[in-house]
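Here the complex is missing a single protein chain, while all its other protein chains stay put.
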């Protein structure tokens, strides 16, 4: 499980991270990814965001497949 | 009650009467007016229409005031 | 002081052009408290009847009464929903299939009020305005339109 994953950040999350694209070692699950992101970017602590794996929303914790495109999605505000 | 009233007919009713404007002696009430119109224009028998008195719909029988503008209104079909 | 509203003419001779609709939308760009517009357009359908196919509808109205009633409906809807603007246009005369004969336009700070008001306006216009459509057929006959 030490492959690299591609992370895309959007909206307020991209702003807090300071970038819209990141490459990280795959931490295994979304829960572990969230913990790692919060540790690396303390501004994310307490900020609401969801994950999409390969363009599908993930509402519960999930394993992150090898080579996945992981998106960090703050609450939508289109329209 | 022998004044003249002005009658305006619309849509299918004007077509059946053959005119959109009529002057009649006031028959007193809308019920009597309907009977008189059906007698004068047999094509109106069985045809659905309502009355307006001075531009207000009259759903029940009413007296026809002197000099009233009486409109014969088939079911509306705007839009 | 309450805003005073007066009866406006809602009738236009002939079809309502897409350009008129665009102009009406553009006129609202200076009203920066509007967040949503809801629009309903009625278009003449080429219905097939036992007597022939509809090629146009010729609209007539009891205009004075219709304008009074339209004003009453406008006042009711303005009272019921927090609207910024409301516009109603209905065609008179012959409108061909594919052309627009009704244009109802509501605007509000938030979308829900605009949408609900627009729906209610269309229902009331169809049910309460003394307007009649004579459907002209390709057989040179006609039938009187019936609203469902």
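So that you can tell them apart, the chains are marked A, B and C in the order they are listed, and the count of residues begins at 1 in each.
Just so we're on the same page, contacts are C-beta pairs under 8 Å (C-beta built on N, C-alpha and C of every residue); 3 or more make two chains touch, one makes a residue touch a chain.
Everything quoted here is computed from the prediction, not taken from an experiment.
Interchain touches from the omitted chain, evaluated on the whole complex, reach A, C.
Annotation: of C:19, C:79 or C:140, C:19 touches the absent chain (contact as defined above). Residue-level contact of chain A with the missing chain is found at 8, 10-12, 52, 55, 71, 73-79.
For chain C, the residues in touch with the chain missing from this view are 18-19, 21-23, 25-26, 28-46, 97-100, 107, 109-111, 114-115, 118-119, 122, 148.
The rule we apply is simple: only the chains that are shown with their structure count from here on.
The mean-CA centres of chain B and chain C are about 27 angstrom from one another, to the nearest whole unit. The centroid of the Cα atoms in chain A and the matching centroid in chain C are 49 Å apart.
If you average the Cα atoms of chain A and of chain B, the two centres end up 73 Å apart. The set of chain B residues that touch two or more partner chains is empty.
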